[in-house]
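Step one of this worksheet: look at the structure below.
Each chain you see keeps its place in the complex, though not every chain is here.
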Amino acid sequence: MIGGTGYTGVELLRLLATHSAASLGVITSRSEAGTPVSDLYPSLRGSVDLNFTVPDATALAQCDVVFSATPNGIAMTHARDLLDQGVKLIDLAADFRIKDIPTWEHWYGMTHVCPDLVAGAVYGLPELNRSVIAQAKLVANPGCYPTATTLGLLPLFEGARGDDVALVDASTLVVDAKSGVTGAGRSAKVANLFSEVADSFKAYGAAGHRHHPEIWQNISSVTQQAVGLTFIPHLLPMLRGIHATIYADLLDSAQPLEAIHERFTNYYSNEPFVDILPLGQHPETRSVKSSNVCRIAIHKAVGSNKLVVLSVIDNLTKGAAGQAVQNMNIMFGLDETEGLSSPAIMP
Amino acid sequence: MIGGTGYTGVELLRLLATHSAASLGVITSRSEAGTPVSDLYPSLRGSVDLNFTVPDATALAQCDVVFSATPNGIAMTHARDLLDQGVKLIDLAADFRIKDIPTWEHWYGMTHVCPDLVAGAVYGLPELNRSVIAQAKLVANPGCYPTATTLGLLPLFEGARGDDVALVDASTLVVDAKSGVTGAGRSAKVANLFSEVADSFKAYGAAGHRHHPEIWQNISSVTQQAVGLTFIPHLLPMLRGIHATIYADLLDSAQPLEAIHERFTNYYSNEPFVDILPLGQHPETRSVKSSNVCRIAIHKAVGSNKLVVLSVIDNLTKGAAGQAVQNMNIMFGLDETEGLSSPAIMP
Amino acid sequence: MIGGTGYTGVELLRLLATHSAASLGVITSRSEAGTPVSDLYPSLRGSVDLNFTVPDATALAQCDVVFSATPNGIAMTHARDLLDQGVKLIDLAADFRIKDIPTWEHWYGMTHVCPDLVAGAVYGLPELNRSVIAQAKLVANPGCYPTATTLGLLPLFEGARGDDVALVDASTLVVDAKSGVTGAGRSAKVANLFSEVADSFKAYGAAGHRHHPEIWQNISSVTQQAVGLTFIPHLLPMLRGIHATIYADLLDSAQPLEAIHERFTNYYSNEPFVDILPLGQHPETRSVKSSNVCRIAIHKAVGSNKLVVLSVIDNLTKGAAGQAVQNMNIMFGLDETEGLSSPAIMP
């Protein structure tokens, strides 16, 4: 692992600690080099015995796969070296998610140092790209909001091969998304203090958020329609969990909800980590806390022609570290659920 | 006060305790009759010396105004007696909010016992109905979601007299609303236990919610357009606060946001309890905690033609008890801000 | 399982779902008979496929072991039948914890129906009674406060065989204990509503709490001294976790803290679920969230002769369901950590 002092890192360590086929060789952090991992995270005392080390190319080159759990812009500086040495790379940041380089550079405010690698990177959403992930050397692990949103929308469009009939007007998508505070990371900012966010709620990034182009890219890949997407994120006074409330105009307002529900259920019938709730239910974020599952419910709105999709994930698990482990499992031909089968903790 | 054992009741007691022109004569509760108010609410020890009593028509008839803070369906059984004796009535429940009786009976699941009084009742949103509130005998205090939503939408339409130009297409309204748990009341239900709702988030009532027709009625009163409204409420793991995220298609996509912002600012320039934030800001629910203020921000979405309005209130204050006191002040010719001028507590 | 609709029940289901040697045969609940477990607990969708059933002696008799996760006073009515049929019983309630029957009857307010079974029951704290648990037919799973407190105190006394030197004066014990709200159970009570306990803190049961005699019994079993115990519980506005802050007068005020720390470390050196923190640290309840570990730190107070022991557990895991699984593992000769090795989730 490169990085690993943030919440995504500790979640990855938690999951790998009980993974039967993975063994953590090295974990790097410039700022914490020399510190036992379990000093920073006492929850891992007895489970993880490594110390953080300064990044060392030789040590990393001996791994089968490297997880990069660093801030945006770091993985792109390591990627070529690792790949050249035959090490597979799963980047949990955003460096390889967006295919259009100018778009990426606009939203992330930096110049991309290896655009050629972006072209070959595989967007690591197994429900969309499982077969190519299996062959991938470089996987761009999806963002948390895009994971919850894309899984909630996928069954509504023609699909990557255009086989299905689209059910909704892709130009009318509204995604009102809410995230727990761990999504904001572990850096020392006044805005993320307990006393600033507890017992309160707000929208943020209403003028534009980096996950907008990522969601747009995903949906555009499965529909011929022009995608019009409104995306507004909000900050929840809780630790883990993303809830995406998705609104879209039905193309056929007479379509019975039962038929749409059946389509969702069939679409995900072989997916180990997507659960379509019975009609009438509403998913709670706690129902996926610490698990790699995405739970989805669909409703028809009163007073309009809109379909409403409710999609929840744990931002640190299916929205980050769990999905990274799922991708690793696929890349190495392991059982896709290995290390990921514990039910959510409740409550 | 009739009722007063719930959170709306204790908030009303808190506000009246420092109101210079109001004196609480009697507070009724069948279930708590005989109990000192301050036994149920130690926060009021030293501020409120009354005991709860069984409802007594004679005692209530001596009041200038009665607040009814009971469950839905109770105030309508008391209203005629009180009004006949010259007592003004402010109902904090829903009995007199909806003008269309079949609609009310559909959503509230009971037969209305005094439809004639509904016709004469005034919907107590001062920013919409101040002058008629001043003359009213019976005020229907608005619901919490409708208050936040309606205040966020009012400046966008022609207005009650049709003078203005509508800015948005009324058929495209999406209201994604979130409420703190106090909005669910104080009855003993498993669903509202701390261990059920803490550190979690969910939508509820996606198949239809009672506040839908109330919002629809409000907006329909200020536009000639047909109103198409999607309304989905959610439950926040926090005590107080409502955040309405409102989406609407702009009729003129070239309209600069600055002009819309100016319209909001002008619209509410004389309102003591509506605050339009500077462009670029996002209101936090905590910025209105325990206060009667509604704070509103507006944004233009990236990737679509939608205006996004963010509106926050404290559900127990501007969304219930505070607005009731504001209505009382107006009905009795008092300074409208009397008893309501304390800033929000922070944090 | 008998019972299983409460938080202890769902935690037990979570742990058993990934236990390699246990298979859940039947789960009973009179109130939820016929309901799929995963309807009540969507977190278990895909992991637990059983329905709740009415208690059926025949079905229970086919199990190797029955967990009773019912309110106090129920297990004692089932115990003899199960034991007579050769089924082992682990009671997660209090029916078999207290050896002195009049004391039990005083604190639990009912008549015990099988005092003879109490005598043969084993108090299921493995760190105290491992060898007898291995032979037990009937295990009384300890209470949550007593688990955290007893583990924090055990190394300070002579021990069950009187071999060691006592370090503290057993007549001076003060246990200031704090519990998350899940410890209060899942019944519908106003006092446990989110809106009643969130963002607040209080002591409760200061006039006497049922866990007092249980702690007293435990400590009295490992010292010749007369035990004087003050125990005050408090309610934390959080889901899971117990923190016991324990004060005791040192018998030798000159004893260096390092020596006491070494004694703790040695005492628990072979224990898989007790972790003594390095000197100077303070355990956080989140460091054991969802795990079966108890973490302990010791300090010497400024300004007095008191030793301060800080002990944390997850009340649902080491304080209930996890310890029950640990006991099952011991009773059936399994690896004691089977099903219990996942690190705490963080945060």
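Per-chain numbering from 1; labels A, B and C assigned in written order.
FYI, a residue touches a chain if its C-beta (ideal position, glycine included) is under 8 Å from a C-beta of that chain, and two chains touch if they have at least 3 such contacts.
Just so it is clear, the model here is predicted, and its values are computed rather than measured.
Here 3 copies sit in place, and the number of copies making up the whole complex of this structure is 4.
By definition in this document, only the chains that are shown with their structure count from here on.
Counting the residue numbers used at the interface between chain B and chain C, over half appear in both copies, so the two copies meet with largely the same residues.
Distance between chain centres (mean CA atoms), chain A to chain B: 38 Å. Centre-to-centre separation between chain B and chain C, using Cα means, comes to 46 Å.
Touching two or more other chains at once are residues 195-196, 198-199, 237-239 of chain B.
Within the complex, the chain C residues that touch chain B are 7, 181-182, 184, 186-190, 192-199, 237-239.
By the touch criterion stated above, chain C contacts chain A in their complex at residues 7, 10-11, 13-14, 17-18, 41-48, 182, 198-199, 239-240, 275, 277, 281, 283-284, 286-291, 293, 295, 341-347.
Touching chain A in their complex are the following residues of chain B: 174, 176, 178, 195-196, 198-204, 206-209, 212, 216, 228-232, 234, 236-241, 243, 245, 247, 280, 282-286, 289, 297, 299-306, 308, 310, 312, 347.
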